[in-house]
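Only one protein chain is missing; all other protein chains are in place.
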Amino acid sequence: MLNGSIRFNLLLALPALILTILLVVFTASLSSSFLSSANLANLTNRVLPLGMVALGEAIVLMAGRIDLSVGTIMSLATAIMALTVSSIGWLAIPLAMLAGVGAGLFTAAGVILLRINPLVMSLATAAIVKGVTLLLLPKPGGQVSYDFYALLFEGESPLGVPLLIVILVYGAFILLAGWTRFGRSIYAAGSDPRAAFAHGVSSARVDLQVYALSGALAALAGVFLSIRILSGDPLIGDAYTLDAVSAAILGGIALKGGRGNLIGVLLAVISLVLINNTFNLLQLDTNLQAIAKGLIFVAALVFFMRGKAGDAD
Amino acid sequence: MQTSVQNAVLILEKLRPSTATLRAFGLLVVLLCVLFVASGQVSGHQILDNMRQAAPLGIITLGQALILMMGRLDLSVGATAGLANVVLAMTFAGNMDNMAYALSITLGCGALVGVANGLLVVALRIPAFLATLATSLVLTGTTLVVTGGSPRGSIPAEFRVITEGWFLGVLPYSVILWLAAIAGLTLLVHFTMPGRRMLLAGANSRAARLNGIAAGRMIVISFVFSSLAATIGGILLSAITGMASIGIADAYTVDSIAAAVIGGAVFGGGVFLAAGVSIGALILFFVQSLLYVVSLPPATRFIVQGGIIVLALALANIRRKSD
Amino acid sequence: MTATLDNRSVPVLEASGISRAFGQNRVLRDVSFSIGRNEILALVGENGAGKSTLMNIISGGLPQDEGRLSLDGAEYAPASPLEAMRRGVAIAHQETAIIPDLTVAENIFFGREPRGPLGLIRQDALHSNCAELLDDLGFSVSPKRLGSDLSAAELQMVEIARAMSLEPRVLVLDEPTASLSSKAAETVIDLMQRLKARGTSIVFISHRLGEIMDAADRAIVLKDGALTLDAAAGEFSRDDLIQAMVGRKLSNIFPERPSSFEDTAPAIRLQDAGNAELPPVSLSVRKGEVLGVAGLEGQGQHELAAALSGARPFRSGTVEIDGKPTNISSVAKAIALGVASIPDDRKRDGLALTLPVRTNMSLFAIGRESAFGLLPLATEKRFTEEARDRFAIKAASLEQPVGELSGGNQQKVVFARWLAHTPKILVLAEPTKGVDIETKSEIYRLVSELTGKGVAVILISSDLLELIGLSDRIVTVYERRISAEIARADFSEEHIMRCATRHADEPAEVVHA
Partner (left out) sequence: ADDKYSIGYDIYFGGNSWSVQLAKEFEAEAERHADEVDVTYVESELKVDKQVSNIEDLVTQGVDAIITTPISPTALIPVLKKAQAKGIKVILLASKIASDDYDVLVTVDDVDFGKASAEWLADALDGKGKIIALNGIAGISVSDDRWAGAQEVFSEYPDIEIIATADASWDYAQAKVAVSNLLAANPEIDGVWSQGGAMTLGAIDAFEAAQRPLVPMTGEDNNGYLKRWAALKDSGFDSVGAAKPTWLGSESLLIALKLLNGEEVEKDIIFPVPTITAENLDEYVRDDLSDSFWTNTRLSDDQVKATFEN
């Protein structure tokens, strides 16, 4: 089962695993409330949005591309939710995801048809999505029905719906990435597009697929976020782009593509969420928190990027 | 002497604007016409006055274009310009006597940012866009921590002449500074050995090193140039606003990339068009004016900006393919 | 499938009147040939003659503009590589297509993985299937190794195994030996013979005429897209091949050079010079002499080149240039001392691919003449134009990005760079890798011209013929030490190979060459 390249990729998740364990042990030993079921429930609730958006980003990175528009897509999804839930109910969710896919396809079209560098193309998409979001919802507001909240986040047990969603979605994508021909084609395209082409993998098709997936997952993250804040916010997602990239890199996904495992990404998401919780529970200086996050980001870069990145990037 | 004639011809040849520059210029002219039709008034003086206000973006874009020439990206220019704004106001403290001190500290901070970016890229081999992203995070965080959220000091009115004053009443000082930056960087990149070494180091640092070029050093220097350009942009911006605010320059990161790309900068590196990217900065600026004139909501600015980036790159790529 | 001699004459695959153009560039003109059953057909031609294009057409990678193909007498017009494979035609590409982050097994069975419930790939079955296949082919590569860990020879093996896993009737091998040392190349040739014995027809492209004389049952030659020779083994000589390729006689591509150096002083002398990667070596090269360095892959020759070029300087021992002790402490120092190096991987180590030919070529020429740090534009123009003409560099213009040039022309650009000022010592690593015979002979002529001016040359090459043809003296390296020094009188392929596969003090009998 865990044979071949899968094993090599699993090893890349090790640092994220160690970091997660360290944080858990450290916080649990110093704060009695950390392991309370209410706190664990809070943590799974926070893992949910970041987990979804980081998953999409990780898949794009595995294919050797990058998507800097995921944060704005999240914002767009919260706006769509806030504006339409009251009139169309749960249909707002597929609508938001459709918008996310649309944004992803737009990026992919620029990358494939116009051969624009993925980094810039996704920046351009980000600008456009941000503009559209601000036109739809110029200020935080709107209303997302409390029913959704009750379904997802009510209750103080960590064994709730959010955990189920995280397990199902990550489980599906881990299988997809490691054990299907579709997953292989993503790794192949990210590893060496020319060689992949000779194996019958069209990098255009992979681009289309990964950007669409990343758009959909970012929108899903936005949906969860809007339910959590019971409203829409045109700028709320922006900060998530960086967190998503950090989580993917910390989780061992190689920026140049072809390497990494989604289990590592999930662990990295958990550790990013834990950092905030740890600082709050241990009543550490909040200024240090920003610095700690920055240091972890730089450390991840140093560990994972060192020597792997080519001369020009 | 014959060689000097020959040299002059070669220099002129090198100075001939590239098609990308001409394309950007054409776009600018079209834009000005639209602006004229929409607002019913466009005078030479007004254009110069807009250039005066576009100078910070223009100079920051020149730095970004240099990094793009090296096949890299600097995502910290906005944060660096913001840092310059905060540091300048703090060190100036509203007193013209502090000018030398304030300028040297501000430029020094800018240079340090460049060195840090360069070292992250060269010594730790972190891809430039991630390294500069990390730097911008650190800068934003540090600014917040140091100022506690409320930056201090102010820019004395006398200093604000550099953005408000006009040389002999015909040319704004900030435009002169901008033109000087264009000339200086053009000279460096196209007419000097260090510029040539920089170009080679950017294109293939490994090959450059194996051919005896101190590639790492050239890359660090280019990041210092970019950060200094961002700092100068931040200083000009400070002179316009007169005070320090947090996050005031954030938009410059994406704007500078957009302007450079519109002006013909190429992502793979190897191209440096100082005039083209400066026109790109002007285009962005006039687009904003246009949106203001036709009173579209501010959000459309983002859409137009994204659209222009895609359009400019699409045009450039389609042209290259058909060549 | 058993083959009888009679089957030979029956063609498996026939091509008639194939033409193909890329835009204005007519790459193939009315090419007709056939491949017999159990036949090794060699396809020869200069760079750009159209060999790969022709093979791509046969294997479904490209459509032809005109002409027809038939397989076993039936119409054959594959729309894709996949369809070609289904019909029994497989290709191992010139540039191996191994995905670095997947294992050997995953590469070989890419897209054809065994799958279980839910369509999930069965990793264990995949790797055991592959182990069987590799065993069957007699390759000793572990199916679980990553593509990025493989040596050039192993990559080529895996590429061939991938093609073979389709059990093709016609197997196309596009330059399988180009990046291999003689020893590894032999293994590939050996494999071809074994596959042939099993009933596979093979088309085999190579620039190494020795291999062709040894292995081919028949040879066809392309020149400028047209067929200029089609002959069975024994009916053509090496010279015939060259003439068909080049269009003129080029009987000796190695220039005549005087070989008496008794009186000249050494240009460079190493005495126990070494570093962390390189045990101490001692050698010396006289002015105007070519010292060949022969060895299997990875025996320390590239570490030696890196040390000489200043990239990874010597840390111990002494280095003398022109009799003066010195220290090649950096590349810049090496250049200042007159040590010029041409790297074996020109794309990675030699060129800035996105920059124009002009910029790449003028690197050193302008550095010397620059005043006040300004670029000497006139000098650059004069130098680059001269160099282009002198080396006959084919480029649309000097402003064309060097990455768009063909490999041979790229190599010439790297050479031309040094023309600006003649070096004292020239270190050449694989100077003719992937370069066609005419360009090769130009490069050899250039080397000879330089030695005539007193330049000492250290030539590292995996091409034995090149070493024998060009060197005045050859040292062999084995396990990072010099295992023998061979004088010109004793040059022979067998002797060099023997020396290159044993330690200096090992008795010769132990070795099986």
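Just so it is clear, A, B and C label the chains in written order, and each chain counts residues from 1 on its own.
In this text, a contact is a pair of C-beta atoms (placed from the backbone, for glycine too) under 8 Å apart; a residue touches a chain by one contact, two chains touch by 3 or more.
Here the structure is a predicted model, which means the values were calculated and not measured.
Student: Under the definition given at the start, what are the shown partners of the omitted chain?
Tutor: For the complete complex, the undisplayed chain touches A, B.
Student: Which residue among A:M1, A:A38 or A:A299 touches the omitted chain?
Tutor: Of all options in A:M1, A:A38 or A:A299, contact with the hidden chain holds for A:A38.
Student: Taking the entire complex into account, which one of B:S18, B:T241 or B:T300 touches the absent chain?
Tutor: B:T241
Student: Taking the entire complex into account, which one of A:T180, A:S202 or A:N276 touches the absent chain?
Tutor: Among A:T180, A:S202 or A:N276, only A:N276 touches the chain that is not shown.
Student: Which of these touches the unseen chain: A:P94, A:P138 or A:G171?
Tutor: In the full complex, the listed residue that touches the missing chain is A:P138.
Student: For review purposes, identify every residue of subunit B that touches the missing chain, sorted by number.
Tutor: Residues 93, 144, 148-154, 240-243, 245-247 of subunit B touch the chain absent from view.
Student: Touching residues of subunit A against the unshown chain: what are they?
Tutor: The list for subunit A reads 33, 36, 38-39, 42, 45-46, 49, 138-141, 143-144, 146, 149, 153-154, 225, 228-231, 233, 236, 239, 276-277, 280-281, 283, 286-287, 289.
The criterion applied here is as follows: only the chains that are shown with their structure count from here on.
Student: Taking each chain's centre as the mean position of its Cα atoms, how many Å separate subunit A from subunit B?
Tutor: 32
Student: Do you know which subunit B residues sit against two or more other chains?
Tutor: 71, 203-204, 206, 268-269
Student: What does subunit A use to touch subunit C in their complex?
Tutor: Touching subunit C from subunit A are residues 1-6, 8, 175, 179-181, 184, 187-188, 190-192, 194-201, 258-259.
Student: Spell out the part of subunit B that touches subunit C in their complex, as residue ranges.
Tutor: 3, 6-7, 10-11, 14, 71, 190-196, 199-200, 203-204, 206-214, 268-270
Student: Where on subunit B does subunit A make contact in their complex?
Tutor: 70-73, 120, 124-131, 133-134, 137-138, 141, 144-145, 202-206, 254, 257-258, 261, 267-269, 297-307, 309-310, 313-314, 317-318, 321
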